[in-house]
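This is the structure I have questions about; it appears just below.
Note that this complex is displayed minus one protein chain, with the remaining chains in position.
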Amino acid sequence: MKTKLTLIPIFLLITLTLSAQRHILSVPELPGYVTLKCDFHMHTVFSDGNVWPNQRVGEAWRDGLDAIAITDHIEYQPHKQYIPVDHSAAWKIASPIAADYNIILVKGSEITRKMPPGHLNALFITEPDSLVKDDFMKAVEAAVAQGAFIEWNHPGWKSQQPDGIPRMYDVHRELIAKGWLHGIEYYNDVEYYPLVMDMCRDNQLAIMGNSDVHGVISEEFAAPVYSHRPMTLVFAKERTMESLKEAMFARRTAVWYGDNLAAPEELAAPLFQSVITAGIPFRDDGKRIWFELSNTSDIPMKLSGGPEGAPATLTVPAHGMVVVRADRKFLAQPVTYAVDNIITGSNNVLKVEISPAKK
Amino acid sequence: MKTKLTLIPIFLLITLTLSAQRHILSVPELPGYVTLKCDFHMHTVFSDGNVWPNQRVGEAWRDGLDAIAITDHIEYQPHKQYIPVDHSAAWKIASPIAADYNIILVKGSEITRKMPPGHLNALFITEPDSLVKDDFMKAVEAAVAQGAFIEWNHPGWKSQQPDGIPRMYDVHRELIAKGWLHGIEYYNDVEYYPLVMDMCRDNQLAIMGNSDVHGVISEEFAAPVYSHRPMTLVFAKERTMESLKEAMFARRTAVWYGDNLAAPEELAAPLFQSVITAGIPFRDDGKRIWFELSNTSDIPMKLSGGPEGAPATLTVPAHGMVVVRADRKFLAQPVTYAVDNIITGSNNVLKVEISPAKK
Amino acid sequence: MKTKLTLIPIFLLITLTLSAQRHILSVPELPGYVTLKCDFHMHTVFSDGNVWPNQRVGEAWRDGLDAIAITDHIEYQPHKQYIPVDHSAAWKIASPIAADYNIILVKGSEITRKMPPGHLNALFITEPDSLVKDDFMKAVEAAVAQGAFIEWNHPGWKSQQPDGIPRMYDVHRELIAKGWLHGIEYYNDVEYYPLVMDMCRDNQLAIMGNSDVHGVISEEFAAPVYSHRPMTLVFAKERTMESLKEAMFARRTAVWYGDNLAAPEELAAPLFQSVITAGIPFRDDGKRIWFELSNTSDIPMKLSGGPEGAPATLTVPAHGMVVVRADRKFLAQPVTYAVDNIITGSNNVLKVEISPAKK
Partner (left out) sequence: MKTKLTLIPIFLLITLTLSAQRHILSVPELPGYVTLKCDFHMHTVFSDGNVWPNQRVGEAWRDGLDAIAITDHIEYQPHKQYIPVDHSAAWKIASPIAADYNIILVKGSEITRKMPPGHLNALFITEPDSLVKDDFMKAVEAAVAQGAFIEWNHPGWKSQQPDGIPRMYDVHRELIAKGWLHGIEYYNDVEYYPLVMDMCRDNQLAIMGNSDVHGVISEEFAAPVYSHRPMTLVFAKERTMESLKEAMFARRTAVWYGDNLAAPEELAAPLFQSVITAGIPFRDDGKRIWFELSNTSDIPMKLSGGPEGAPATLTVPAHGMVVVRADRKFLAQPVTYAVDNIITGSNNVLKVEISPAKK
């Protein structure tokens, strides 16, 4: 029968079509850690998504991700007329395929309430059925009892927060006080919430960014508008479920969306340095020097605010290079720039010092 | 709640993202008819597909299609552990969205048996449940009683026909004798069966071409390998369900796949002429003339076998133009070519005569 | 010898490579006229450009242009150390190739002075050497005596007009008074000058838009930033040099740049109507109607300011379609929109009324 089993289409895609190839992402690294590329928020037909769970694994594999969570809604099941509620179904279906493709499949669910508290993902749970509770705090408690990482989703989503400005309610402060909140989405789908950077800094929470995809990743994040889905970068000791979890609780995360990187202040500088290299001056006319600045990552670096005697702005393209022509004085002192696309706070970007390499 | 209802995601896609725009296809026309762009073979989670039915409507709208049929398997339900069998579910879910987007949604099912007879789509049915029969002929009879157009799917599919060569068995001849078979897939997914051209010609059946998509159209037929899904072109009196059906039973169909068009001998020449225009000679040096050949369709036209004194081969690009430089004698006699990508039989392509326009 | 003659590379490009195919542009039409796609400002190695003249013809052919002018500087010859000054060389070299490809090659030169008067193209001249004059007005007089169309180039170019705002000096008013100025560039290279719309309206001059290319067209106007070079659309009685000239002096021109069209008020509405079609309502639920709006051109149409009961904004994609869902009252009265990308004045865009088609 021309009936393609759930496993088969992905194999076929991988071997037969160009779009099905796994692309290795080149992203900033934190010395001593491995960068795991993750999407912890996505839906399937088992809540209000449009795809079967195997599609999520295939997408993740092709997109170069290391870890994903399928987080169907606990309380919202618009397809239940056709599909009986089964909070573990997506995970059961996706697990064997994830195993075949070396994708870390985090078990998760989305606790789906009005604001406050809004929506929260419980990640690394084992029993999603235990989250079915009328009382919100009981649901979170059940998740936490399973060792869950609790993420507050899209806190500035206009359907729940009409002015688009995320704000903490008592319930969120209570969660934080109990140690029951571990991260907040700074980026969701196609929108971001600047204030989350400060909330995470002030409350020692992890910065998160996810697709919240309901349809098809390659269609919702299609070129030329998008070149990749938004994702959480997790700096883990190893590429394992345990290390992933450890790193998230230790808040070693950053968010890559569009051409931007949002990262805690203390991680931003090493991340930048891991991908940008200045060359030895290849020309010196006695007044000015010429040197190359190259970028080994998929993220262009957009520098502004250059000092007198150096370019005011510089964009170092992804996997590309620019020539910097600057005053000779910069042989002795670094050139300073703001990196406009590395976000470190609601009102801050990374500041860097760049020096040509010594011979 | 950030819960995207089944209707909403498509609206969002259409209004917000570039890839979501409906593209108007430019394909050959048959004088006096409107060309309907159709895909009559696709699957959803309700058999072994990977998407919710609304995705099929959204894909069709973006791809510029006029009519589709969702044809989940009657006898094969690998998801039934999670989704109770409901042969009408996909149609019920897709119908209101199709109505919103002016897509003609043909109700259909795939009768799914070993070869012979193989797989057959029953199109324009009203009661898919009535096709659940142990006896294959009873199933077809039930479909025909509902006015169904019966299409024999992928007759050379290697899983059922290991040498890849389609052949008629007694059961197919019996169907034809009873008037219970109306079309055969010449093209399915990514493969074609040349002999189907002759089978259709000899038995007065319609030539069909469909995606048989199980995954996502934009991923399975992605650039640069593919620029569109395979489709059946139906030359109908009007853009209505009734006219569509009339045209299919009258076998006014052609198949567009890759850069190729497969069409019955009698339709091929007018189809070619509807899109290719020769200009008035714009230069004449006494020995040779220069004139333009332009193509208003999405299908490049690949001419070969040109006579002495004219280009041996010519490709007129889609929405493009070439300059033909030919001997002056072609002012008085046409230039003859084979159109290598307009297929009229298992071993035949269209032959055309081209003359520069008169002033 | 592997020595590709000047004529050969273009032939090779056309026949061998995809990028070398001529693409037919789909642009708005003015009833009763043919739209000529033109670029009247480009350079070669014979002034400060980087390419041999045949490249300009090849580019024009591939880009779907009908007419071009190579307008090397009269007064600026930075390559003269290597190339003796010859103001007719580019035209002599390009002419036979243009004849082979049916490109109308307008003979032209750029009179290149400080502001005022700045730079002016003399088009349709016969003797460029006659423009070599110390006295600017004498140079223009010589051109006008040859029947030239005089175009004032990039009047807001910051190298000559530091605030970027074009302004008329006495010399320009004198030219206009004498009938020696016929058009002004509203668009040049990658910049536009809104006030030129009003200058042209008030002084009865033609609106012009050109590439002013010095390098390679496909590199300077490359995807994804650009999908085509800027160009002047000329609405001519026929596709001939004479008709082209008549239309330009009659100021039947518009400018296509990016996704925008700049046109005189009186041409804008028919241009819009030539490419946008509303369909018959295909759905009516008693309160609202649904109808299609389609666009046959390469230019998306961006509508805003929709009335209550209709979409506030609508983008009808190039060669695409949108569904409009509107109140039933719009069966009796048109839906009004501003077309944000059809510019009719320094501060004006086209206003349109759209009605669904009658059955």
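Just so it is clear, A, B and C label the chains in written order, and each chain counts residues from 1 on its own.
Methods note: a residue touches a chain if its C-beta (ideal position, glycine included) is under 8 Å from a C-beta of that chain, and two chains touch if they have at least 3 such contacts.
Remember, it's a predicted structure, so these values are computed and weren't measured experimentally.
*Asks:* Please pick, from A:Tyr33, A:Tyr76 or A:Tyr101, the residue that touches the omitted chain in the full complex.
*Replies:* Checking each option in A:Tyr33, A:Tyr76 or A:Tyr101, the one touching the absent chain turns out to be A:Tyr101.
*Asks:* Which of these, C:Thr35, C:Asn54 or C:Asn341, touches the one chain of the complex that we don't see?
*Replies:* Counting the whole complex, the residue in contact with the absent chain is C:Asn54.
*Asks:* Among C:Gly32, C:Gly179 or C:Pro224, which residue is in contact with the omitted chain in the full complex?
*Replies:* That would be C:Pro224, which touches the missing chain.
*Asks:* Would you write out the residues of chain C that touch the absent chain, in ascending order?
*Replies:* Residues 1-6, 9, 13, 16-20, 45-52, 54-55, 58, 73, 75-76, 78-79, 82-84, 86, 89, 93, 112, 114, 119, 153-154, 157, 159-160, 188, 190, 212, 214-216, 218-220, 222, 224-225 of chain C touch the chain absent from view.
*Asks:* Considering the whole complex, not just the chains shown, which residues of chain A touch the missing one?
*Replies:* Residues touching the hidden chain, for chain A, are 14, 21-24, 26, 99-102, 282-283, 290, 292, 294, 296, 317, 319-323, 325.
Note that only the chains that are shown with their structure count from here on.
*Asks:* Taking each chain's centre as the mean of its CA atoms, how far is chain A from chain B in angstrom?
*Replies:* 41
*Asks:* Quick check on chain C: which residues sit in contact with 2+ other chains?
*Replies:* In chain C, no residue touches at least two other chains, as defined above.
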